[in-house]
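Below is one structure, written out as structure tokens; comments come after it.
A single protein chain has been omitted from the complex, and every remaining protein chain is retained in its original position.
Labels run A and B following the written order; every chain starts at residue 1.
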Amino acid sequence: MSSAEISTHHDAAHGEHHGPAKGIRRWLFATNHKDIGTMYLVFSLLMFFTGGFMALIIRTELFSPGLQFVHPEFFNQMTTMHALIMVFGAVMPAFVGLANWMIPMMIGAPDMALPRMNNWSFWILPVAFGILLSTLWMPGGAPASGWTMYPPLVLQTGDAFPFLIFSVHLMGFSSIMGAINIIVTIINMRAPNMTLLAMPMFVWTWLITAYLLIAVMPVLAGAVTMLLTDQFFGTSFFLAAGGGDPVMFQHIFWFFGHPEVYIMILPAFGVVSEIIPTFSRKPLFGHDSMVYAASSIAFLSFIVWAHHMFTVGMPLTGQLFFMFATLLIAVPTGVKVFNWVATMWQGAMTFETPMLFSLGFVFLFTIGGFSGLMLAVVPADIQYHDSYFVVAHFHYVLVPGSIFGIMAATYYWLPKWAGHMYNEKLGRIHFWMSAIFVNVTFFPMHFLGLAGMPRRIPDYSTQFADFNSIASVGAIGFGLSQLLFVYIVFRCVRGDGATATAEVWDNPRGLEWTVPSPAPYHTFEEPPEVTDGKAFS
Amino acid sequence: MIQKLCLSALAILFASSAGAEWELNMPRGVTELSAETYNLHMQVFYWCCAIAVVVFGAMIYSLVKHRKAAGAKPANFSHSMTAEMIWTIIPIIILMIMAVPSAETLIKLEDGRKPDLTVVVTGYQWKWHYEYLGEDVAYYSSLARTSVDARRKNSGIDPNTVENYLLDVDNPLVVPVGAKVRVLITSNDVIHAWWVPDLAIKKDAVPGFMNETWFRAELTGVYRGQCAELCGKDHGYMPVVVEVVEPTAFQNWLDSSRPEN
Partner (left out) sequence: MSNNRYYVPSESYWPIVGSIGLLFTMVGVSTWLNGSSPAFWLFMLGVTIVVVMLFGWFANVIAESESGVYNAQVDVSFRMGMFWFIFSEVMFFSAFFGALFYARNMSIPWLGGDSNNFFTNLILWDGFESTWPTNGPADVGGEYESMPPFGLPLINTALLLTSSVTITIAHHALLQGQRALLKVFLALTFLLGFIFVYLQGVEYIHAYHEMNLKLTSGIYGSTFFMLTGFHGMHVTIGAIMLTIIWLRVMKGHFTPTKHFAFEAVAWYWHFVDVVWIGLYVFVYWL
């Protein structure tokens, strides 16, 4: 079951295809999945730093009680923008970038199925975030109603309001096109003989994620459209006087929002499921049940949304239903965690940077999952809700979850992209700094929440001071560690490391390791022959 | 290194459970349901710890024993129906064990029948309004003067010198001890949320709708909380203070608060 069984035909004559275009045209007019993937990844890194910079403003203000640096209205703008940028600008584009780079290579396709649309999906993003960021300089400032945009508060936004709505529309438009492209690529462009169940886990989790995206991004678009008409055209969707309900927005938003959080974690599950087998030198345990588990998570994610709304005054039966459904999600997620552990079990493990990040992922994501489970218990959630306990929960699943997943993927595939090894020693330092500081930042937030500190406040009572200081120190440390990441990637792309072999790692599985490193501009113009239908599990 | 990391993580995790006295944990509160909520919280937490011990234990064992550096040779298994059945069914059972008491407590929480007293709480940007239904007593409750002075940016006042900084109001809600108090919650503008941790109550104040909850405080005292739903720039500055007093004191207070006095 090694990659030796996968043989590729490389057409010597490249026909009408040439290398990359010269200069800026290569990027503006790009149709090559690798170029577009690179643009997504670079954009995402930029947004990660922008959103992280805002997080640092938040943490600086919260370093000690009393208002020192910003005004409350600006603080709320930072919270809102931080979240919107991290969610839609950093995490989602990073995964789309990884999908662009890797999916065609992993399934033996020449490119994405719809290359021009692929370009458009990307180039809408700078427009969307340009518009969103420009609101910072508008009268009334940037949106300040939290990333959840609840009415009626969001209707008090100043000039930024329509810009917020339309930038969300654009993000949705981009994600939908990106997702359609990924679905079509996976379903239609696999190498002959590669059955669905033979697909690598990263491809599988992305397929499921793409379905989540096309199912829920339009719903978000609908929700913000109703906000727009309520504001400018006198509709009453979220106005009780007219027969609507402000809480109706929350239902529609979370119908999008909950699947959205799995959109941000499923591809990371896929990444980790690629990496752990490689460095355990053992096939992924229970490949098929991993597929079923991911599908169950996706299915369940549609029927749990109101667990974000246990305090809005839902009828009892609703609360009970959503509590039970939410608890159920722990089962398929548990299957994933157990399968990763079983993959490591009796392997022969080594701990290169991608593996370290994957292990960090499994540990810390699980802790975040546990706090999620606690949140699902309605009476307890009545205490936790809108406190820092929730902030702790979701940063555990998002930062050492999604972000670690992205980092792991970057280290894992970077040699394939760049043709050189990154500096392993620095990589490990980066991991340990990140892993330590992420806990210093977010672990104390559990205590803050339990002790009664609400979220989204610029100032707090003095009993919360100590843990807030610790968290702020951790945040700065975590942020600085990420500069190291940029340095490592930059050095590697410049070609400072040893030349990478085609396999890069010790006998990894998957088609991407059968092509040279760096991967040629066009891979698999003739589909590779997959001799063993199960070569990738 | 990894072992150390997770051992210390676990140590912190367990420390938190013993830490009620250092205010690291959810308050046990002063109502029957707040205590039940606290117990639920701890019960679920212990389950998580137990699962963590098993999962992380297996993982750490594997990380130590099945290192290539320790000479491990990789096995090649990738399926085991039995194992997968076990780790599907056991979590389901654990979840059911958690779900039952949670549902029971929830059902009690929702049962606000036959109250002794009803107050209507209305959220405003950025203060609360309290009205004792049928008693002709109503007033606003806003952030206490001392905090208002200190909270301004660069006010020059050290918050540590202000008693109950940001958690004090001019006119608290006063209720009798041992009485079942029904709280009806609504808002005049945007959504707020009325939260008192010691009473285990948090309910959104939604404009145009009247939400309902209740509590029965078993101890006299002053219980503090905050608005828990982002409601604009001063969301952090609209605390909730509930003063639980003896019934006679309450009656006196009520009488002296009526407008004719």
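Definition applied: contacts are C-beta pairs under 8 Å (C-beta built on N, C-alpha and C of every residue); 3 or more make two chains touch, one makes a residue touch a chain.
Since the structure is predicted, the reported quantities are computational estimates derived from the model, not experimental observations.
Check A:Leu67, A:Met102 or A:Met226 against the missing chain and you find that the one touching it is A:Met226. Touching the chain that is not shown, out of A:Ile124, A:Leu284 or A:Val530: A:Ile124 (per the contact rule at the top).
When the whole complex is considered, the residue among A:Ser236, A:Ser295 or A:Gln463 that touches the unshown chain is A:Ser236. From the options A:Ile180, A:Ile303, A:Leu426 or A:Ala502, the residue with contact to the chain not on display is A:Ile180.
As for the chain not pictured, it touches chain B at residues 110, 120, 184, 186, 208-210, 212.
Although one chain is not drawn, its touching partners on chain A can still be listed: residues 11, 15-18, 21, 25, 28-32, 109-111, 113-117, 119-120, 123-124, 126-127, 130-131, 159, 161-163, 165-167, 169-170, 176, 179-181, 183-184, 187-189, 214-219, 221-223, 225-226, 229, 232-237, 239-245, 247-248, 251-252, 255, 313, 315-316, 522, 525-526.
Assume only the chains that are shown with their structure count from here on.
Chain B has its Cα centroid 29 Å from the Cα centroid of chain A.
Interface residues of chain B, counted against chain A in their complex, comprise 1-2, 5-6, 9, 12, 16, 19, 23-27, 33, 36-37, 40-41, 44-45, 48, 51-52, 55-56, 58-59, 62-63, 66-69, 72-80, 83-84, 87-88, 91-92, 95, 98-99, 102-103, 105-107, 109-110, 150-155, 157-160, 162, 164-167, 189-191, 193, 195, 197, 200-204, 206-209, 211-212, 225-237. Of all residues in chain A, only 65-68, 70-73, 76, 144-146, 150, 152-153, 156, 239-241, 245-247, 280-287, 289, 311-313, 316, 319-320, 323-324, 327-328, 330-331, 334-335, 337-339, 341-342, 344-351, 359, 362-363, 366-367, 370, 373-374, 377-380, 382-383, 385-387, 432, 435-436, 439, 443, 446-447, 450-452, 454-463, 465, 537 touch chain B in the complex they form.
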